[in-house]
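Entry: chain A
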Amino acid sequence: MIEEGKEKVWKDYQKEIAEDNYFYARSCIRQNFFPGSEVAFLRILKELGKNLFDDPRHTTCTGIAYHSDIVPFDTTMTVVARHFALMTEAGLKNFVPSCITSFGIYTEVLELWRHHPEIEQKIKENLLKATGRTFEKPENLAHSSDIIYKFRNEIANKSKYRLVNKETGKPLRVVEHIGCHYSKMFPEKGVGGAEYPLVLTGMVQAWGGEVIDYPERRQCCGFGFRQYIVQANRGYSVACSKKKFESMAPYKPDLILTNCPGCPYFLDRWQYVVSEMEGVTYGENNGGIPVFTYEELAGMVLGYNPWDLGLQLHQVPVEPVLDKIGVQYKKEDKYKGVNGKDLGRPESPSCLKI
Partner candidate 1 sequence: MSFDWFVLPFSIGALILIVVLISRYILWVIKLSRADRRKSWRSVFSFKLFQAVWEVFNESLLHRKIFRVNALLGWMHMTFALGWFLLIVIGSVESKFHKEKVFNMPYDPIFLRYFEHDVHGFWFAEGFTTIMDTILLLLLVATIMAVSKRFFKWIYGMKRTTKLHPGDQIALASLWLIFPMRFIAESFTAGIYGNGGYLTQTAGDIFATFLPLKSLELGAWWTYSSALCLFFLFLPFSRYMHIPTEVFLIYLRKAGVKTPDNKLTGFSEFETYSCSRCGLCIDQCQLSETTGYDDQAVYFLQKLRRNILQEESSHNCLLCGKCTNICPVGIDITKIRLLKRTEFAPEMLFNYRHYENVIHHDERKVDVAYFGGCMTHLTPKIKIAMTGIFRKLNIRYNFVDENGSICCGRPLKLAGNHMQARDLMQENKRIIIATGAKILVTSCPICYNIFKNEYKFDKIQVLHHSEYLNLLHKEGALKLTPNEEKMVYHDPCELGRMMNIYEPPREILEKSGKLIPVQKEKNFADCCGGSLANLPLSEDNRRKVSKEALTKLLAPSPDILVTACPLCKKTFSNVSDTPVKDIAEVVYERMIE
Partner candidate 2 sequence: MDTNKTVAVIGGGIAGMEAATFLSARGITVYLIEKEDKLGGHLLDWERLFPTMRNGSEVVKFLMDGVKADNIKIMLSSKLTAAEKSGKGYNLRINENVDLFADAVLVTTGYDLFDATKKEEYGYGIYDNVITSADLEKIFMSGKALQTKQGNVPKKIGLVHCVGSRDEKAGNVYCSKVCCVTGVKQAIEIKQKMPYTEVFNFYMDLRMYGMHFEALYKKAQADFGIQFIRGRLSEASEDQNGGIILKVEDTLMGKPLKLTVDILVLLIGLIPAKGSKEVGELFGLKNGVNGFYKTTDQHTLTNSSNVDGVFFAGACTSPKTITNTITDARAAASTVAAYLFNYRSLERKIEQNEDFWLYNTK
């Protein structure tokens, strides 16, 4: 691997990311999948002294429905327009979606309008007719992982831990996986482009870790909306993740880092499914490979309580990573709710070691 070659590519794919004053658009599913992540994002930005508006009136972008062919694109564009209107009403100009699919949708809509102003005009009229709202297009559109990337060094400066194995002193080996809709559709809209994306790599490098380049890094996690939503298609979804696991396992990664709602969920849960169906595991000692969202990882290096970050909701236990880094945590608190009450224990997998 010629590192300078990659750095040259990274230079070609730099994007503008707003400094402050964000309109935050939450993800539909992340709050269920990894509920600590978005909370952590809000906390990190607050601690960084950034202004962010988390509007409760914000709805789905229709991404899942759109990609499942249920909602026509006109509807999608009108919903998106409403969100822009909410941003405009809040007096903000920097739009930050938490979801990669949303990021893709917003990017696609803006690109379409750029080429076809008449469509934008039509949507404006639609929105006005339907809701009486008007909007300005965002001046800056960045995914929330772009924001963390932008402030990766600030986070590193404030960090309590580094992504280094405290026993050996060696950097942790991290597999980075970007959501497909982050930059594969519009490479120039992602930090580092689509081939050698930098957004997560930048974080890992800033926080002391080492990124693994493995052959199937481009492969989709298998979420793919219709593949996962229709039960009969789930075998295809698992197969996609499995392909990635088989490709990355020989590199012995310590963890997988993701920036999409679906990817961490599927890369985490399908490890359990593969182990149950085929008896195969991909981590050390018959365990799995822990999967993190970028907010979770940022929160972890900043020294947040792992259980506040929602790490207990992972199927593949994260404790090996915490132990390697030397994160202080209370084992007994893992299954306690916010109110301190015990939440009960999940059933143990039959094969995957927890």
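A quick word on the picks: all candidates are chains of the complex that A comes from, given by their letters.
Everything that follows uses one rule, which is that contacts are C-beta pairs under 8 Å (C-beta built on N, C-alpha and C of every residue); 3 or more make two chains touch, one makes a residue touch a chain; residues count from 1.
Fair warning: this is a prediction, and the values are worked out from it, not measured in the lab.
Undergrad: Any copy counts here: identify which of 1 or 2 touches chain A within this complex.
TA: 2
Undergrad: How about chain A: which of its residues touch candidate 2 in the complex?
TA: 1-2, 5-6, 8-9, 193, 195-196, 213-218, 250-251
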